[in-house]
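Data block below; observations after.
Every protein chain of the complex appears in place save one, which is left out.
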Amino acid sequence: MAKQKASTTAATLDAPCGPEWTDILRQMIFIRRFEEATEREFRRGKIGGYLHVYIGQEAVASGILTALRKDDIVFAGYRDHAHTLVLGSDPGKIMAELFGKATGLSKGKGGSMHLFDVEHGFYGGYGIVGGHLTLATGAAYALKYDGTDRVCLCYFGDGAMNIGSFHEAMNMAGLWGNQGLCPIIFVIENNGYAMGTSIERHSALTDLSARVRAYNIPTEKVDGQDIFAVRGVADRVVRQVRETGRPYCIEAITYRFSGHGAADVMQPYRSKEEVEQHKHRDPILILRNRLSEVCGLTDDDVKEMEAWADEEVAKALKFAEESPTPKRDELYDDVMSNG
Amino acid sequence: MAKQKASTTAATLDAPCGPEWTDILRQMIFIRRFEEATEREFRRGKIGGYLHVYIGQEAVASGILTALRKDDIVFAGYRDHAHTLVLGSDPGKIMAELFGKATGLSKGKGGSMHLFDVEHGFYGGYGIVGGHLTLATGAAYALKYDGTDRVCLCYFGDGAMNIGSFHEAMNMAGLWGNQGLCPIIFVIENNGYAMGTSIERHSALTDLSARVRAYNIPTEKVDGQDIFAVRGVADRVVRQVRETGRPYCIEAITYRFSGHGAADVMQPYRSKEEVEQHKHRDPILILRNRLSEVCGLTDDDVKEMEAWADEEVAKALKFAEESPTPKRDELYDDVMSNG
Amino acid sequence: MAEKSYRDAIREAMIEEMDRDPRVLIMGEDIGVYEGTFRITAGMLKKYGPKRVIDTPIAEAGMAGTAVGMAMLGLRPIVEMMTMNFAIVAADQILNHAAKVRYFSGGQVDVPVVIRGPQGAGVQLSAQHSQTFESFYAHFPGIHVVAPATPADAKGMLKTALRGRDPVIFLESAALYGMKGEVPDDPDFTVPFGVSRVAREGSDVTIVSFGRMLQLSLIAAEKLSADDGIEAEVIDLRTMRPLDLEPAYASVAKTHRCVVVQEQWKPFGAGAEISASITETVFDELDAPVERVAGADVPMPYARNLELLATPKEEDVIAAVKRALYRE
Partner (left out) sequence: MAEKSYRDAIREAMIEEMDRDPRVLIMGEDIGVYEGTFRITAGMLKKYGPKRVIDTPIAEAGMAGTAVGMAMLGLRPIVEMMTMNFAIVAADQILNHAAKVRYFSGGQVDVPVVIRGPQGAGVQLSAQHSQTFESFYAHFPGIHVVAPATPADAKGMLKTALRGRDPVIFLESAALYGMKGEVPDDPDFTVPFGVSRVAREGSDVTIVSFGRMLQLSLIAAEKLSADDGIEAEVIDLRTMRPLDLEPAYASVAKTHRCVVVQEQWKPFGAGAEISASITETVFDELDAPVERVAGADVPMPYARNLELLATPKEEDVIAAVKRALYRE
């Protein structure tokens, strides 16, 4: 996948039929297949803990993260598999992490919610809703403190916008941004629900971006199912934030096709019809159709991609399955720097 | 003072020369003298801990609290002497509290930051910045839960708007307010500084009310030095919140003439000139001048009020001085309900 | 008496009290429409309506703080924390407000708020989602801290909480939700705070525990009896604040050996207080130092094999008992 990251960063809207866009489609198909595999492996008991998949939201990760430079950095919540995949982490290591293996991205210590891959710019993977927003804000400050023009990306859900640390992070980002010292892009993964609570029921005003603007941070809503739209905004915003050192917020309107987590089977908070309706706006379908219509992508091309994706997922599963569990003494490693 | 509360609640803007307005002037003069006495007693070592006075901000307490009904309730931060005085608490008991005496409003257990007088609707007096906003929001919910038309008033400073619990309280108030279940009036005592940090340096956007509106709570700025203006807004807002059960926010622009607390002597964050300039807009002066110009208030009238105020303060001091300290066993009282 | 799960016991206590007292209400994340992540509140929104069963935003400080305000005005709010791990963001509202407002007001308000939710290690929930909070809360005066180990206690103590006038931190063991036990039918059955109980009689060693570890201790005690003929007396503390160690003292006076079992990190954990207090009070009765069983002193790892290493097991209790008996 690392190779793909490199190539996809060259994708532009000016060349909608460039090979990068088929790479992105391939990547999104892969993410989908990967996530479906994790759901299966969870049911098989190979994956434990909480498992939150990104199915339906893929364009929000792919459309923005491919607009980054290799030395930029990313923070996310617990719904974090797609982000690492796009950034180029080894899918085998991600799967091994979910299997709790020593070869996992976080040595089997973090699990699904705490993927971590500093080498690829991914700084986690956090389980306390909203808890990582302040971290990302501080990290962005550090990038500027060091005099670089790197930027920081911070993903979070609509539900995370109700917790205090969201607000403290926004104000500090806004304040530091006023001095050009906070190159951060906040990405709201607005999928309409915080677990089983819809936006109207969890936020007094449903225009969530209004709270971000109250901290002097410009915002922009985008159709998170349409990767061309997402990528278009991302290219511009990344450039701007890199130049100005000021924060920006992208609110991506999206939808999660699966349950909140693997345990969310009944989904009493939404109807089957609602879910089905949203599936018409599957981000993979939208990109695929576009490429078919405009660039002559064929069904066979897609089949090849799917076959490739299944093979890659199988490799990742095999790697995870065959990897050893962590050794006993690793229990005490990594608590502190000296052991 | 209790008598005054009763009479001042009848004051209206329609009768700017009614006797209630002279009562309010009398009350504000009294608050000023009371606060000056606490500063003196702090220097004399009679008052301990942290001491935050309201000098310069009197109209924000007097102008709004006199618009309440007797069964309404009030929460405030640690700068809380004026609020209790306006609500009708016994000044002797307030002073005794500051002196750490058993006869104090909170039996000597709370001190300046934790005045408390449920009988007069005052629910404290809190020392953690922003910590009481959620409490007040829940209290407002309780008023409606009980089917009453009582309202809750919650005072806090500009600096308190940067802490997480502010944000959580606003969103919950907004959400409950959308259902008519949160009759609360938030009052921002915007005195331009959080201790030594000016608004531009503590808030990314200096229009603080913008963050309140982001939770679907209407806001209104008012000149907090002009009690006619404050009272005008308060009368209307209290009526509206009582009727609708929805929150409202008044941002009173004011200024503190004294240091942040008794220890803030140098005040390196603002110039003497700045302070002097603001003293031209002393809320007591503004009301006094208005009553002189329009209603024929004489200098002798004011002298009489000042003499009365000094006498009342002297009485309060005497009561505090002569009161006993808490008994040893009181140490263990009031930890839990059973002792 | 009827057999009930720990989960149903909690659920029933809430429902019975909500039926009895219109001032009881509950709020939490996804407790209404979603019916609760552990389904403890299933059906309650329908039954009591949105004014009494409040789905909140993700705002634990807001939940705890508004509940304190409601309680000060005479309501009896229950706050369900999805898990107690999330309540850390509400620590200030609990420790600086709920626990202190009665005191610094000179006793002018009651604060009958109940903050409840599951705690402890689950299966691979990793570092941020596996913690226990007895010592975290019980250090602070002004609150009751409860950790029931049985369905009967869960119900009886929750009822005590809901009829009291003080803040209660009600620490449920997620791992016990499915456990069944006899629960009295009497709707007025309550279990007072600050009264420990002897969960198993024995004469050779005293095991002191609470919550989920109490159940582990009982299993260990049966094994010790069967395999080694060692009869352990097991004390269930039930409440951590107020902490009643009288039965433990009496037991140690009989057995002269003592083991304390807690789930989480040993340093500054609940076991320290129990051990120190027992030693202070019945020093002359002890023939061996009080042993502590605790989890590994590391953030909880995700990998199942490491997680199992990090949490106390029966064998750890058995080994500690043998150390206490110098039988190692």
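Couple of notes before you dig in:
A, B and C label the chains in the order they appear, each numbered from 1.
Throughout what follows, contacts are C-beta pairs under 8 Å (C-beta built on N, C-alpha and C of every residue); 3 or more make two chains touch, one makes a residue touch a chain.
Worth saying up front: this structure is predicted, and the values here are computed from it rather than measured.
Contact with the omitted chain, checked across B:Gly121, B:Gly159 or B:Gly192, is made by B:Gly159. Within the complete assembly, B:Ala194 is the residue of B:Ala194, B:Val212, B:Ile227 or B:Cys249 that touches the hidden chain.
Taking the complete complex into account, residues 48-50, 97, 100-102, 104, 106, 108-111, 113-114, 126-131, 159-160, 162-165, 194-197, 201-203, 263, 268-269, 325-326, 328, 330-332, 335 of chain B touch the chain not shown.
Remark: the residues of chain A touching the chain excluded from display are 73, 75, 104-111, 114, 116-118, 123-126, 128, 131-143, 145-146, 164-165, 168-169, 171-172, 175, 179, 181, 333-337.
Contact residues of chain C toward the unshown chain are 61, 85, 88-89, 91-92, 95-96, 99-100, 103-104, 126-128, 134-136, 138-142, 240-241, 243, 264-265, 267-273, 275-277, 279-281, 283, 286, 288-292, 297-299, 301-302.
Here is the rule we go by: only the chains that are shown with their structure count from here on.
When chain centres are set by their Cα atoms, the one at the greatest distance from chain B is A. Comparing per-chain C-alpha centres with the mean over every protein C-alpha atom, the closest match is chain C. The centroid of the Cα atoms in chain B and the matching centroid in chain C are 41 Å apart.
The mean-CA centres of chain A and chain B are about 47 angstrom from one another, to the nearest whole unit. Touching of two or more other chains is recorded for residues 56-57, 59, 61-62, 89 of chain C.
For chain A, the set of residues touching two or more other chains reads 162-165, 201-203.
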